[in-house]
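For this depiction, one protein chain was excluded, whereas all remaining protein chains were kept in their positions.
Let's turn to chain A:
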Amino acid sequence: MRNTLVRSVAAGAIALLALTACSSERSADTSTGTNAGGSTEAAKGFAADALIGVALPAKTSQNWVLAGDLFTNGLKEAGFQSDVQYAGSSTTVADQQAQISAMVTKGAKVIIIGATDAAQLSTQVEAAKAAGATVIAYDRLIKNTQALDYYVAYDNFKVGELQGKALLDGMKAKKPTGPYTVELFSGSSDDNNSAVFFDGAMSVLKPQIDSGDVVVGSGQTEIKQTSTDGWKAENAQRRMDSLLTSTYSSKTLDGVLSPNDTLARAIITSVKGAGKDIPVVTGQDSEPESVKSIVAGEQYSTINKDTRNLVKQSIQMVKDLQAGKAPEVNDTKSYNNGVKVVPSYLLEPLIVTKENVVEAYANDPDLAPLTK
């Protein structure tokens, strides 16, 4: 009998190391090492047809699908090669980590990341940086890493403020005097933006709640109590179902703060299912179904954060980096990711209700027909 322990060692080693060809990159790397880690490397620019990686979350929202298409076409028009990837629907975080590593391997010069979990990518972002790529966080700020270069997004605190204001305006239009009974929903707690939206909205609602003009029927005003796991419609619908049973069997519900359109529609579905009148429900993202719903008078408001402008701005940053210029930023103090303040370019959001729905989407080829 041959010694199987030793054989196992070898079998394990073979399986592990797999079969590889031989070439050392280290020597090549060290020779260019002088400009690999430094900030000077951005100033040098790169080839006009370089590879640009775009890693987006799973296709759970139409926004991400649209963003992916816009990136593919926009980068192509600008003369770059592009690699646009979505995370898989079940193993999102691990998928995105692997996709970013693959982009680094392929030698992408800029990697634009719409994070699935903004706190679980620091290892990959650091590897990208070490390999000489510039990393731009798109829409969601990547946390706890020095290696993040830029952040481009809509001003999300402003989004929250607009939602809070819309909720109050909508309820006043229906019923001139308070007190108004409302429920609060917030987004997924693994998304950095959820808290920003919620805080923005609360900055408007809190004084009203304190004065008693607005009452949260269930008493759930903490972000942890109101969060919606994974931004999933089913989770919001389930929570709304329970709220209706527990709190609103006799009371009327005047308004619901919803952080986005998918959740707003889920909330409306739940209310309709319970046979209640539809309250004032806010939203965000301008999803076609919600635009239809606003035109039909069901959902009260949404936010137009035109994905086209955000993608356009991101591609502009890539072009600047390619030319060796520092990309334009308009906020260098608000967005701290835990270890550094990330230079950001923030775009202005726009609130959309039934009143301004026609003008708001006049330039949007997909949404304009829905408003007619």
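The rule is short, and it goes like this: a residue touches a chain if its C-beta (ideal position, glycine included) is under 8 Å from a C-beta of that chain, and two chains touch if they have at least 3 such contacts; residues count from 1.
As a convention for this text, contacts and distances are computed from a predicted model.
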*One chain is missing here; what is its name in UniProt, given the choices "Xylose transport system permease protein XylH", "Altronate dehydratase large subunit", "Cytochrome P450" or "YeeE/YedE family protein"?*
"Xylose transport system permease protein XylH"
*In the complete assembly, which of A:229, A:298 or A:320 touches the absent chain?*
A:229
*With respect to the chain omitted from the figure, which of A:83, A:161, A:254 or A:287 is a touching residue?*
A:83
*Given A:73, A:144, A:203 or A:356, the one touching the chain that is not displayed*: A:144
*Candidates A:44, A:76 or A:106 - the one touching the absent chain*: A:106
_Interface with the unshown chain - residue positions in chain A_ = 1-27, 29-30, 33, 58-59, 83, 85-95, 97-99, 101-102, 104-106, 116-123, 127, 130-131, 143-145, 188-190, 224, 227, 229-230, 338
